[in-house]
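Let's look at chain A:
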Amino acid sequence: MSSTLTFPDVFVNASDALNRDSINTTSPWLLAFRERQLQQLKQCSLPTRKTEDWRYSFRHLKMSDAIAKPLPILSLESSTASSLDDSLVDLGGDLVVFVNGHFAESKSRLPSDASYTIKRFSELSEEEALQVSEGSSSDTSSFPFAAINGACLADGIYISIPKNTKLEKPIQLHFHAEGEGTTTPRVFLIAEQGAEATLVEEFTGATQTELLTASVTDIQLNAQSELRYIRLNTEAEQLSHIGLTQVNQNRDSRFKSFCMGLGGPVRRHDLKIKLLEPGAECSLDGVCITLGQQHYDNHTEIEHISAHCQSDESYRCIAGGNSHIVFNGRIMIHRDAQKTLGAMSNKNLLLTSNAEIDSKPELEIYADDVKCAHGTTIGQLDEEELYYLVTRGISPDHAATILTLGFVNELVQKIPNESIKERTEARLENLIKSAFQED
Partner candidate 1 sequence: MLKITNLHASVDGTPILKGIDLEVRPGEVHAIMGPNGSGKSTLSQVLAGNDSYEITDGEIILDDQSILEMPTEQRAREGVFLAFQYPVEIPGVSNLQFLRTAMNSIREYRGEEEIDAVSFMKKAKEKIKQVNLDPAFLKRGVNEGFSGGEKKRNEIMQMLMLEPKLAILDETDSGLDIDALKVVADGVNALKSPERSVIMVTHYQRLLDYIVPDYVHVLAKGKIIKSGGKELALELEEKGYGWLGIEDE
Partner candidate 2 sequence: MSESDKSVDELIKSEYKHGFVTDIESDTFEPGLNEDVIRRISARKNEPEWMLEWRLKAYDAWKEMAEPQWAHVKFPQIDFDAISYYSAPKSQENAPKSLDEVDPELLRTYEKLGIPLHERARLAGVAVDVVFDSVSVATTFKDQLAKAGVIFCPISEAIQEHPELVKKYLGKVVAQKDNYYSALNSAVFSDGSFVYIPKGVRCPLELSTYFRINEANTGQFERTLIIADEGSHVSYLEGCTAPMRDENQLHAAVVELVLLDDSEIKYSTVQNWYPGDENGNGGIYNFVTKRANCIGKNSKVSWTQVETGSAITWKYPSCILKGDNSVGEFYSVALTNNFQQADTGTKMIHIGKNTKSTIISKGISAGKSDASYRGLVKFGPNADNARNYTQCDSLLIGDKCGAHTFPYIESKNKTGVIEHEATTSKVSDDQLFLCQQRGMDAERAVSMIVNGFCKEVFKELPMEFAVEATKLLEVSLEGSVG
(Lines give C-alpha, C1' and ligand atoms only; values in the text may rest on other atoms or scores of the structure.)
Protein backbone atom coordinates (compact mmCIF):
# COMPACT_ATOMS: atom_id res chain seq x y z
CA MET A 1 0.00 0.00 0.00
CA SER A 2 0.99 3.61 0.41
CA SER A 3 4.25 3.02 2.19
CA THR A 4 6.91 5.37 0.92
CA LEU A 5 9.59 3.17 2.36
CA THR A 6 12.35 2.29 -0.09
CA PHE A 7 12.72 -1.25 1.06
CA PRO A 8 15.05 -2.91 1.75
CA ASP A 9 17.53 -0.36 0.38
CA VAL A 10 17.28 2.19 3.17
CA PHE A 11 17.94 -0.47 5.81
CA VAL A 12 20.78 -1.91 3.77
CA ASN A 13 22.29 1.58 3.76
CA ALA A 14 21.74 1.89 7.50
CA SER A 15 23.54 -1.41 7.98
CA ASP A 16 26.44 -0.23 5.82
CA ALA A 17 26.64 2.98 7.82
CA LEU A 18 26.71 1.03 11.07
CA ASN A 19 29.57 -1.09 9.78
CA ARG A 20 31.52 2.00 8.73
CA ASP A 21 31.15 3.56 12.15
CA SER A 22 31.87 0.52 14.23
CA ILE A 23 33.99 -1.86 12.20
CA ASN A 24 36.96 -1.45 14.52
CA THR A 25 35.02 -1.67 17.74
CA THR A 26 32.74 -4.61 16.90
CA SER A 27 33.75 -8.20 17.57
CA PRO A 28 34.37 -10.27 14.45
CA TRP A 29 31.57 -12.75 15.15
CA LEU A 30 29.01 -9.97 15.36
CA LEU A 31 30.26 -8.45 12.12
CA ALA A 32 29.89 -11.83 10.46
CA PHE A 33 26.44 -12.27 11.98
CA ARG A 34 25.37 -8.85 10.77
CA GLU A 35 26.69 -9.62 7.31
CA ARG A 36 24.70 -12.86 7.05
CA GLN A 37 21.53 -11.09 8.15
CA LEU A 38 22.24 -8.29 5.70
CA GLN A 39 22.43 -10.78 2.85
CA GLN A 40 19.05 -12.11 3.88
CA LEU A 41 17.62 -8.64 4.22
CA LYS A 42 18.61 -7.95 0.64
CA GLN A 43 16.38 -10.86 -0.43
CA CYS A 44 13.38 -9.52 1.48
CA SER A 45 10.54 -7.45 0.18
CA LEU A 46 7.91 -5.52 2.06
CA PRO A 47 4.67 -7.45 2.68
CA THR A 48 1.77 -6.65 0.40
CA ARG A 49 -1.90 -7.55 0.22
CA LYS A 50 -0.88 -10.86 -1.31
CA THR A 51 1.45 -11.79 1.55
CA GLU A 52 -0.79 -14.27 3.37
CA ASP A 53 1.06 -13.71 6.63
CA TRP A 54 0.32 -10.01 6.46
CA ARG A 55 -3.08 -10.03 4.77
CA TYR A 56 -4.77 -8.12 7.58
CA SER A 57 -1.86 -5.92 8.66
CA PHE A 58 0.04 -4.88 5.53
CA ARG A 59 -2.07 -1.75 5.23
CA HIS A 60 -0.69 -0.41 8.51
CA LEU A 61 2.88 -0.54 7.25
CA LYS A 62 3.19 3.15 6.51
CA MET A 63 6.70 4.34 7.21
CA SER A 64 8.98 6.77 5.49
CA ASP A 65 12.67 6.42 4.69
CA ALA A 66 13.48 8.65 7.66
CA ILE A 67 12.88 5.69 9.93
CA ALA A 68 15.89 3.75 8.64
CA LYS A 69 18.54 5.13 10.95
CA PRO A 70 19.71 4.48 14.49
CA LEU A 71 18.00 6.39 17.28
CA PRO A 72 19.95 9.34 18.74
CA ILE A 73 22.14 8.71 21.75
CA LEU A 74 20.34 9.97 24.82
CA SER A 75 22.06 11.41 27.80
CA LEU A 76 20.61 9.64 30.82
CA GLU A 77 20.85 12.88 32.78
CA SER A 78 18.81 14.80 30.23
CA SER A 79 15.21 15.77 30.83
CA THR A 80 13.89 13.00 28.62
CA ALA A 81 15.37 10.47 30.96
CA SER A 82 12.61 11.29 33.38
CA SER A 83 10.16 9.50 31.10
CA LEU A 84 12.42 6.48 31.45
CA ASP A 85 12.31 6.77 35.22
CA ASP A 86 8.54 7.02 35.11
CA SER A 87 8.16 3.91 33.05
CA LEU A 88 10.79 1.80 34.73
CA VAL A 89 9.29 -0.26 37.53
CA ASP A 90 11.97 -2.17 39.37
CA LEU A 91 10.89 -5.74 40.00
CA GLY A 92 13.66 -6.22 42.54
CA GLY A 93 15.68 -8.78 40.61
CA ASP A 94 18.47 -8.36 38.13
CA LEU A 95 17.79 -5.54 35.72
CA VAL A 96 19.21 -4.65 32.35
CA VAL A 97 18.17 -1.35 30.81
CA PHE A 98 18.75 -0.39 27.20
CA VAL A 99 18.01 3.15 26.11
CA ASN A 100 17.77 3.79 22.37
CA GLY A 101 19.72 0.64 21.70
CA HIS A 102 22.53 1.37 24.16
CA PHE A 103 23.22 -0.38 27.43
CA ALA A 104 22.40 2.00 30.31
CA GLU A 105 24.76 0.79 32.99
CA SER A 106 23.75 3.35 35.58
CA LYS A 107 20.13 2.22 35.42
CA SER A 108 20.92 -1.49 35.41
CA ARG A 109 21.65 -3.91 38.23
CA LEU A 110 23.64 -6.97 37.20
CA PRO A 111 23.79 -10.12 39.32
CA SER A 112 26.03 -9.97 42.33
CA ASP A 113 27.00 -13.63 42.14
CA ALA A 114 27.81 -16.04 39.33
CA SER A 115 24.66 -18.16 39.64
CA TYR A 116 24.02 -17.50 35.96
CA THR A 117 25.41 -15.48 33.09
CA ILE A 118 23.94 -12.30 31.72
CA LYS A 119 26.03 -10.08 29.49
CA ARG A 120 26.13 -7.93 26.39
CA PHE A 121 26.88 -9.38 22.97
CA SER A 122 30.09 -7.34 22.91
CA GLU A 123 31.39 -9.29 25.92
CA LEU A 124 30.77 -12.84 24.70
CA SER A 125 33.38 -15.56 24.76
CA GLU A 126 33.99 -17.47 21.58
CA GLU A 127 31.85 -20.35 22.79
CA GLU A 128 28.96 -18.09 23.77
CA ALA A 129 29.17 -16.21 20.49
CA LEU A 130 28.90 -19.52 18.70
CA GLN A 131 25.75 -20.37 20.66
CA VAL A 132 24.18 -17.11 19.58
CA SER A 133 25.26 -17.43 15.96
CA GLU A 134 23.94 -20.96 15.68
CA GLY A 135 20.90 -20.66 17.86
CA SER A 136 19.45 -17.48 16.42
CA SER A 137 16.48 -17.20 14.16
CA SER A 138 17.74 -17.66 10.67
CA ASP A 139 14.67 -17.79 8.50
CA THR A 140 14.06 -14.12 7.95
CA SER A 141 12.78 -14.44 4.42
CA SER A 142 9.21 -14.55 5.67
CA PHE A 143 9.91 -12.04 8.39
CA PRO A 144 11.89 -9.06 7.00
CA PHE A 145 11.83 -7.18 10.28
CA ALA A 146 13.96 -9.84 11.96
CA ALA A 147 16.44 -9.34 9.14
CA ILE A 148 16.44 -5.60 9.84
CA ASN A 149 17.21 -6.39 13.45
CA GLY A 150 20.14 -8.62 12.52
CA ALA A 151 21.56 -6.36 9.82
CA CYS A 152 21.42 -3.26 12.02
CA LEU A 153 22.34 -4.97 15.28
CA ALA A 154 24.74 -2.97 17.47
CA ASP A 155 24.38 -4.93 20.68
CA GLY A 156 22.27 -7.59 22.38
CA ILE A 157 21.76 -9.41 25.64
CA TYR A 158 22.97 -12.92 26.29
CA ILE A 159 21.58 -14.97 29.16
CA SER A 160 22.60 -18.47 30.13
CA ILE A 161 21.14 -20.30 33.10
CA PRO A 162 23.22 -23.29 34.19
CA LYS A 163 21.99 -26.79 34.85
CA ASN A 164 19.48 -27.20 37.68
CA THR A 165 19.71 -23.55 38.65
CA LYS A 166 16.50 -22.10 39.89
CA LEU A 167 16.31 -18.30 39.82
CA GLU A 168 13.79 -17.02 42.32
CA LYS A 169 13.71 -13.43 41.12
CA PRO A 170 12.76 -12.41 37.60
CA ILE A 171 15.35 -11.30 35.08
CA GLN A 172 14.07 -7.91 33.99
CA LEU A 173 14.95 -6.46 30.59
CA HIS A 174 13.81 -2.95 29.92
CA PHE A 175 14.01 -1.39 26.48
CA HIS A 176 13.34 2.32 26.29
CA ALA A 177 13.23 4.26 23.01
CA GLU A 178 12.74 7.91 22.04
CA GLY A 179 13.27 10.08 18.97
CA GLU A 180 13.28 9.19 15.30
CA GLY A 181 14.66 6.02 13.77
CA THR A 182 14.82 2.29 14.32
CA THR A 183 15.96 0.32 17.35
CA THR A 184 16.85 -3.34 17.28
CA PRO A 185 16.67 -5.02 20.69
CA ARG A 186 17.91 -8.59 20.64
CA VAL A 187 17.92 -11.21 23.38
CA PHE A 188 19.36 -14.68 23.43
CA LEU A 189 18.50 -16.96 26.34
CA ILE A 190 19.53 -20.52 26.96
CA ALA A 191 18.23 -22.52 29.92
CA GLU A 192 20.27 -25.62 30.57
CA GLN A 193 18.81 -28.88 31.80
CA GLY A 194 16.52 -28.44 34.78
CA ALA A 195 17.00 -24.66 34.99
CA GLU A 196 14.08 -22.47 36.01
CA ALA A 197 13.64 -18.75 35.52
CA THR A 198 11.30 -15.87 34.77
CA LEU A 199 12.17 -13.45 31.98
CA VAL A 200 10.44 -10.10 31.71
CA GLU A 201 10.78 -7.99 28.58
CA GLU A 202 9.24 -4.57 28.74
CA PHE A 203 9.23 -1.96 26.01
CA THR A 204 8.59 1.69 26.77
CA GLY A 205 9.13 5.01 25.10
CA ALA A 206 7.62 7.87 23.17
CA THR A 207 8.25 9.82 20.01
CA GLN A 208 7.04 12.90 18.22
CA THR A 209 8.01 11.50 14.82
CA GLU A 210 8.53 7.96 13.58
CA LEU A 211 10.04 5.17 15.63
CA LEU A 212 10.26 1.49 14.81
CA THR A 213 11.30 -1.20 17.22
CA ALA A 214 12.33 -4.37 15.39
CA SER A 215 12.97 -6.83 18.19
CA VAL A 216 14.11 -10.44 18.23
CA THR A 217 14.26 -12.83 21.16
CA ASP A 218 15.63 -16.35 20.83
CA ILE A 219 15.02 -18.83 23.59
CA GLN A 220 16.50 -22.29 23.88
CA LEU A 221 15.02 -24.52 26.58
CA ASN A 222 16.93 -27.69 27.29
CA ALA A 223 15.53 -30.80 28.94
CA GLN A 224 13.36 -30.31 32.03
CA SER A 225 13.90 -26.56 32.10
CA GLU A 226 11.12 -24.08 32.66
CA LEU A 227 10.82 -20.48 31.55
CA ARG A 228 8.07 -18.08 32.47
CA TYR A 229 8.07 -15.31 29.89
CA ILE A 230 6.34 -12.01 30.38
CA ARG A 231 6.37 -9.61 27.48
CA LEU A 232 4.94 -6.14 27.77
CA ASN A 233 4.64 -4.43 24.41
CA THR A 234 3.32 -1.33 26.05
CA GLU A 235 5.05 1.64 24.49
CA ALA A 236 3.27 4.91 23.84
CA GLU A 237 0.91 4.77 20.90
CA GLN A 238 3.16 6.72 18.49
CA LEU A 239 5.69 3.90 18.38
CA SER A 240 5.65 1.06 15.89
CA HIS A 241 6.93 -2.30 17.03
CA ILE A 242 7.36 -5.50 15.07
CA GLY A 243 8.86 -8.22 17.18
CA LEU A 244 9.66 -11.89 17.01
CA THR A 245 10.10 -14.39 19.83
CA GLN A 246 11.26 -17.85 18.90
CA VAL A 247 11.39 -20.70 21.36
CA ASN A 248 12.96 -24.11 20.85
CA GLN A 249 11.90 -26.63 23.44
CA ASN A 250 13.64 -29.88 24.24
CA ARG A 251 12.44 -32.87 26.23
CA ASP A 252 10.04 -32.19 29.10
CA SER A 253 10.71 -28.45 29.04
CA ARG A 254 7.97 -26.00 29.90
CA PHE A 255 7.36 -22.55 28.47
CA LYS A 256 4.66 -20.32 29.89
CA SER A 257 4.12 -16.92 28.41
CA PHE A 258 2.01 -13.90 29.06
CA CYS A 259 2.06 -11.24 26.36
CA MET A 260 0.41 -7.92 26.81
CA GLY A 261 -0.06 -5.78 23.74
CA LEU A 262 -1.13 -2.17 23.36
CA GLY A 263 -1.81 -0.65 19.98
CA GLY A 264 0.29 1.65 17.84
CA PRO A 265 0.64 2.73 14.19
CA VAL A 266 1.74 -0.79 13.35
CA ARG A 267 2.36 -3.36 16.05
CA ARG A 268 2.96 -7.00 15.68
CA HIS A 269 4.37 -9.75 17.84
CA ASP A 270 5.15 -13.20 16.46
CA LEU A 271 5.56 -15.93 19.03
CA LYS A 272 6.89 -19.10 17.46
CA ILE A 273 7.29 -22.26 19.47
CA LYS A 274 8.94 -25.46 18.33
CA LEU A 275 8.22 -28.51 20.47
CA LEU A 276 11.20 -30.56 19.42
CA GLU A 277 11.24 -33.47 21.85
CA PRO A 278 8.70 -35.60 23.72
CA GLY A 279 7.12 -34.21 26.85
CA ALA A 280 7.62 -30.53 26.01
CA GLU A 281 4.74 -28.29 26.98
CA CYS A 282 3.86 -24.71 26.28
CA SER A 283 1.12 -22.47 27.46
CA LEU A 284 0.64 -19.12 25.78
CA ASP A 285 -1.58 -16.41 27.18
CA GLY A 286 -2.12 -13.02 25.69
CA VAL A 287 -4.16 -9.91 26.27
CA CYS A 288 -4.37 -7.14 23.76
CA ILE A 289 -6.26 -3.87 23.64
CA THR A 290 -6.40 -1.14 21.01
CA LEU A 291 -8.15 2.21 20.90
CA GLY A 292 -8.38 5.18 18.57
CA GLN A 293 -6.62 4.50 15.29
CA GLN A 294 -4.33 1.86 16.76
CA HIS A 295 -3.37 -1.51 15.38
CA TYR A 296 -2.07 -4.70 16.95
CA ASP A 297 -1.38 -8.07 15.34
CA ASN A 298 -0.81 -11.20 17.42
CA HIS A 299 0.77 -14.05 15.51
CA THR A 300 1.46 -17.31 17.26
CA GLU A 301 2.73 -20.52 15.80
CA ILE A 302 3.15 -23.77 17.70
CA GLU A 303 4.91 -26.52 15.86
CA HIS A 304 4.46 -29.97 17.33
CA ILE A 305 7.45 -31.75 15.90
CA SER A 306 7.72 -34.57 18.41
CA ALA A 307 5.20 -36.92 20.01
CA HIS A 308 3.62 -36.53 23.45
CA CYS A 309 3.81 -32.74 23.56
CA GLN A 310 1.13 -30.45 24.77
CA SER A 311 0.17 -26.89 23.93
CA ASP A 312 -2.45 -24.65 25.36
CA GLU A 313 -3.15 -21.16 24.16
CA SER A 314 -5.55 -18.44 25.15
CA TYR A 315 -5.68 -14.91 23.74
CA ARG A 316 -8.25 -12.26 24.56
CA CYS A 317 -8.48 -9.09 22.53
CA ILE A 318 -10.46 -5.88 22.88
CA ALA A 319 -10.81 -3.33 20.11
CA GLY A 320 -12.41 0.10 20.59
CA GLY A 321 -12.53 3.34 18.61
CA ASN A 322 -11.44 2.88 15.00
CA SER A 323 -8.80 0.38 15.93
CA HIS A 324 -7.85 -2.94 14.39
CA ILE A 325 -6.78 -6.18 16.05
CA VAL A 326 -5.57 -9.33 14.36
CA PHE A 327 -5.13 -12.74 15.89
CA ASN A 328 -3.48 -15.39 13.78
CA GLY A 329 -2.83 -18.59 15.71
CA ARG A 330 -1.41 -21.61 14.03
CA ILE A 331 -0.94 -25.10 15.39
CA MET A 332 1.01 -27.38 13.16
CA ILE A 333 1.35 -31.04 13.94
CA HIS A 334 4.04 -32.93 12.10
CA ARG A 335 3.78 -36.51 10.90
CA ASP A 336 5.62 -37.98 13.91
CA ALA A 337 3.93 -35.88 16.56
CA GLN A 338 1.51 -38.59 17.71
CA LYS A 339 -0.32 -38.28 21.03
CA THR A 340 -0.36 -34.52 20.73
CA LEU A 341 -2.75 -32.43 22.73
CA GLY A 342 -3.39 -28.97 21.39
CA ALA A 343 -5.93 -26.40 22.45
CA MET A 344 -6.32 -22.84 21.27
CA SER A 345 -8.86 -20.29 22.33
CA ASN A 346 -9.26 -16.76 21.03
CA LYS A 347 -12.00 -14.52 22.34
CA ASN A 348 -12.57 -11.02 21.09
CA LEU A 349 -14.63 -8.04 22.09
CA LEU A 350 -15.55 -5.32 19.64
CA LEU A 351 -16.42 -2.19 21.58
CA THR A 352 -17.48 -0.09 18.59
CA SER A 353 -18.70 -0.67 15.07
CA ASN A 354 -15.78 1.28 13.66
CA ALA A 355 -13.29 -1.16 15.09
CA GLU A 356 -12.27 -4.33 13.33
CA ILE A 357 -11.14 -7.71 14.57
CA ASP A 358 -9.83 -10.44 12.31
CA SER A 359 -9.12 -13.88 13.63
CA LYS A 360 -7.48 -16.75 11.84
CA PRO A 361 -7.05 -19.81 14.04
CA GLU A 362 -5.40 -22.48 11.93
CA LEU A 363 -4.82 -26.17 12.47
CA GLU A 364 -2.48 -28.03 10.19
CA ILE A 365 -2.33 -31.67 11.10
CA TYR A 366 -0.31 -34.50 9.61
CA ALA A 367 -0.49 -37.04 12.45
CA ASP A 368 -3.56 -39.06 13.30
CA ASP A 369 -3.39 -39.79 17.00
CA VAL A 370 -3.97 -36.25 18.14
CA LYS A 371 -6.57 -34.28 19.96
CA CYS A 372 -6.77 -30.72 18.84
CA ALA A 373 -9.37 -28.09 19.22
CA HIS A 374 -9.74 -24.41 18.73
CA GLY A 375 -12.47 -22.01 19.51
CA THR A 376 -12.92 -18.40 18.48
CA THR A 377 -15.56 -15.89 19.27
CA ILE A 378 -16.04 -12.29 18.25
CA GLY A 379 -18.79 -10.44 19.99
CA GLN A 380 -19.80 -7.71 22.33
CA LEU A 381 -20.64 -7.46 26.00
CA ASP A 382 -23.63 -9.45 27.08
CA GLU A 383 -26.69 -7.15 27.19
CA GLU A 384 -28.27 -9.07 30.02
CA GLU A 385 -25.18 -8.87 32.17
CA LEU A 386 -24.91 -5.15 31.51
CA TYR A 387 -28.54 -4.65 32.36
CA TYR A 388 -28.15 -6.64 35.54
CA LEU A 389 -25.35 -4.37 36.76
CA VAL A 390 -27.24 -1.24 35.80
CA THR A 391 -30.30 -2.34 37.78
CA ARG A 392 -28.00 -2.50 40.77
CA GLY A 393 -27.27 1.20 40.39
CA ILE A 394 -24.01 1.06 38.46
CA SER A 395 -23.65 3.52 35.60
CA PRO A 396 -23.69 1.95 32.12
CA ASP A 397 -20.09 3.04 31.40
CA HIS A 398 -18.88 1.67 34.67
CA ALA A 399 -20.80 -1.56 34.17
CA ALA A 400 -19.24 -1.95 30.73
CA THR A 401 -15.80 -1.33 32.22
CA ILE A 402 -16.34 -3.94 34.90
CA LEU A 403 -17.51 -6.56 32.42
CA THR A 404 -14.73 -5.80 29.96
CA LEU A 405 -12.16 -6.14 32.73
CA GLY A 406 -13.81 -9.40 33.67
CA PHE A 407 -13.34 -10.59 30.10
CA VAL A 408 -9.54 -10.42 30.40
CA ASN A 409 -9.23 -10.96 34.13
CA GLU A 410 -8.88 -14.72 33.97
CA LEU A 411 -5.65 -14.35 31.98
CA VAL A 412 -4.35 -11.38 33.93
CA GLN A 413 -4.68 -13.36 37.16
CA LYS A 414 -2.32 -15.96 35.74
CA ILE A 415 0.58 -13.46 35.33
CA PRO A 416 3.38 -15.03 37.38
CA ASN A 417 4.55 -11.77 38.97
CA GLU A 418 2.53 -9.81 41.52
CA SER A 419 3.94 -6.41 40.71
CA ILE A 420 3.29 -6.78 36.98
CA LYS A 421 -0.12 -8.24 37.63
CA GLU A 422 -1.16 -5.21 39.69
CA ARG A 423 0.29 -2.80 37.17
CA THR A 424 -1.44 -4.58 34.30
CA GLU A 425 -4.78 -4.53 36.09
CA ALA A 426 -4.52 -0.81 36.73
CA ARG A 427 -3.41 -0.08 33.20
CA LEU A 428 -6.20 -2.15 31.65
CA GLU A 429 -8.75 -0.48 33.87
CA ASN A 430 -7.63 2.97 32.73
CA LEU A 431 -7.60 2.01 29.08
CA ILE A 432 -11.00 0.37 29.22
CA LYS A 433 -12.45 3.35 31.06
CA SER A 434 -11.12 5.67 28.40
CA ALA A 435 -12.51 3.38 25.70
CA PHE A 436 -16.01 3.81 27.03
CA GLN A 437 -15.56 7.54 27.48
CA GLU A 438 -14.46 7.76 23.86
CA ASP A 439 -17.91 6.84 22.61
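Throughout what follows, a residue touches a chain if its C-beta (ideal position, glycine included) is under 8 Å from a C-beta of that chain, and two chains touch if they have at least 3 such contacts; residues count from 1.
How these were chosen: all candidates are chains of the complex that A comes from, given by their letters.
Just so we're clear, the structure is a prediction, and the values are computed from it rather than from any experiment.
**Student:** All of 1 or 2 sit in the same complex as chain A; which one actually touches it?
**Tutor:** Here, the candidate touching chain A is 2.
**Student:** Inside the complex, what are the residues of chain A that reach candidate 2?
**Tutor:** Per the stated touch rule, the residues are 52, 56, 335, 338, 348, 350-380.
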